[in-house]
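Here the complex is missing a single protein chain, while all its other protein chains stay put.
We call the chains A and B, going by the order they appear; numbering starts again at 1 in every chain.
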Amino acid sequence: MDRETAARRTTWPLDAWYVAASADEVGTKPLGRQITGFRMVFFRSESGDVVALEDFCPHRGAPLSLGFVRGETLVCGYHGLALDCRGRPDTMPGQQVGKFPSARHFPVIERYGFIWVWPGDPAEASADKLHPLPWAESPDWAYGGGLFHIACDYRLMIDNLMDLTHETYVHASSIGQKEIDEAPVTTEATAQEVVTSRHMDNVSAPPFWRMALRGANLPEDAPVDRWQRCRFSLPSHVMIEVGVALAGEGGYHADPAKKASSIVVDFITPETETSHWYFWGMARQFSVEDSALTDQIREGQAKIFSEDLEMLEQQQRNLSQYPDRRLLKLNIDAGGVRSRLMIDRAIAREQAAAE
Amino acid sequence: MDRETAARRTTWPLDAWYVAASADEVGTKPLGRQITGFRMVFFRSESGDVVALEDFCPHRGAPLSLGFVRGETLVCGYHGLALDCRGRPDTMPGQQVGKFPSARHFPVIERYGFIWVWPGDPAEASADKLHPLPWAESPDWAYGGGLFHIACDYRLMIDNLMDLTHETYVHASSIGQKEIDEAPVTTEATAQEVVTSRHMDNVSAPPFWRMALRGANLPEDAPVDRWQRCRFSLPSHVMIEVGVALAGEGGYHADPAKKASSIVVDFITPETETSHWYFWGMARQFSVEDSALTDQIREGQAKIFSEDLEMLEQQQRNLSQYPDRRLLKLNIDAGGVRSRLMIDRAIAREQAAAE
Partner (left out) sequence: MDRETAARRTTWPLDAWYVAASADEVGTKPLGRQITGFRMVFFRSESGDVVALEDFCPHRGAPLSLGFVRGETLVCGYHGLALDCRGRPDTMPGQQVGKFPSARHFPVIERYGFIWVWPGDPAEASADKLHPLPWAESPDWAYGGGLFHIACDYRLMIDNLMDLTHETYVHASSIGQKEIDEAPVTTEATAQEVVTSRHMDNVSAPPFWRMALRGANLPEDAPVDRWQRCRFSLPSHVMIEVGVALAGEGGYHADPAKKASSIVVDFITPETETSHWYFWGMARQFSVEDSALTDQIREGQAKIFSEDLEMLEQQQRNLSQYPDRRLLKLNIDAGGVRSRLMIDRAIAREQAAAE
């Protein structure tokens, strides 16, 4: 890790794969995006490989994201320094570039429909550390999602997703229902993940789930057993298994024909200490051919998550104004608290290794 | 006073009633507004009482102003903690709230059409310290006004209002006239107020006062005696008695039938060190039933005060850029200078008491 990075005290791990973009955002037109405090440029070389470099030309500091792809190089749009896919100077008109410094190169993987970047020590980057998303490569699942830029600490979003009590209040008209905050919540942590679960038996489905029941060709008015299992894993992924089954059919374990279930997919990528990129989506196992339903769900989710935006950004402003306030840590907060603990330990391990 | 507040060196007194809102701004939908450096939320409980709490949920710091009123509680819109009208935790689904900390509660009074808040020591708050506004409860007077948010130190607005010389320049087309800056000005201070007065005899009325003369069924072209008496009182109220009387009829003391007089009402509430809420209005004793006239005056005032905005905000930028410059203190500035002295003494008293 270079000195500049080591000196930086981050509130996130660096040795990890973060989602930087959806695969379709990155083409031959370079994309500039700040990820975990680093200005990065993402592009697809002519061979189709995705590359991530620091968005800073070693010549004069111009943003490489205003340049263009030529073959297997990215050409700076200011004075024409071409860098190869490892950030090494390749050519520049009228110059011998042999001794030019390189632009920093970040390990990157394209998989599951996303571009994953490793902002930390490249020696530690390996594909087997990527979070497995089996549904993303299975024909039995459909996926739709989107991206929001949110002006708050990425950990406030983790808190948000690891405590779905807020659905009752923030999302009252779509997925909220009174039974949520009445149902007991349990939190368990392993070395790999933190899981917060809540089960509500024999309730009526709120509007979003009525839509899903219809989509799954099930009666939308029938009483259901509903569940939420929020799974946090490093660096900042929250996969939430959610669903409803016809009441008494086994709930979470019910036969697929008796339930509508899905995974709420959340990749939360820090940009700065007080802003992040929020990649959200839903993977579902029902009516997977129905692309109109995919759109309808995406729209519903976009509406739901935009309800969180104002709350989170104003919460951030409050916390910035009163940085010394101690907040409560209730049982419902255990998911977020345990997740933050996992993050803190990962950061401490990295910093110990760097010293 | 809590430690966090005591540590804060303010440029305003805290033990005082400030206007936070007009009465019709506060309903069951909570209103978030920063007053004297504190984020506050104002709401009307179902019984109709107005309450002011810190806009910061003791659970996770969410803004309470995004919540909702339920009976005599304010429910946080994030996870459902309900606080009573003193800021004490009342209920939360699935939680025992007995040991939860409270949200700070601010004493509040609804009177004279305004919501008054006391940001300092609650033990010092008492209704008898409220600035009396007899005209606001008299059927012989009419009132209309508005609210501006202005990006300057609230004391620059006090200076502005305590030296009406600027009318000649800033408000040349409405209330300014050459005689203003030629008329001698006198300033007197008592323990309770600073009064700056100016009298102009046998002048012709400027456009705003012509309108008022018409409204009072007096000849608009007649020569008049004009007066301005600016009264500052703590923490930052400026009541300006203004008027014109037919010349030679006694001026300020003339028979009500021979004059058009009113009170320019100014409540200047600090938000931050360089911004404030400016509640302005006019109370008048003539044509009090004429609501069209009230609207016309309000419109005229809004136009006049908006002329001050650019001047004050650019003056603030100048002073921020050159913070060490010494400014002149002329006789015309005496009103502002004496008012600031009264403010400084009030702050010093509070800080001495806190130590």
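Assorted remarks:
Basically, contacts are C-beta pairs under 8 Å (C-beta built on N, C-alpha and C of every residue); 3 or more make two chains touch, one makes a residue touch a chain.
Bear in mind that the values here come from a model prediction, so they are computed numbers and not experimental data.
Summary of contacts with the chain left out: across B:S45, B:S233 or B:Q315, the touching residue is B:Q315. Across B:A127, B:A222, B:L330 or B:A354, the single residue that touches the chain missing here is B:L330. Counting the whole complex, the residues of chain A in touch with the unshown chain are 4, 39, 55-56, 58-63, 66-67, 75-80, 93-95, 100-101. Within the complete assembly, residues 159, 163, 165-166, 168-170, 181-182, 184-185, 310-311, 314-315, 317-319, 321-322, 324-325, 327-328, 330-333 of chain B touch the chain that is not shown.
Everything below uses one rule, namely that only the chains that are shown with their structure count from here on.
Centre-to-centre spacing of chain A and chain B amounts to 47 Å, using the average Cα coordinate of each chain.
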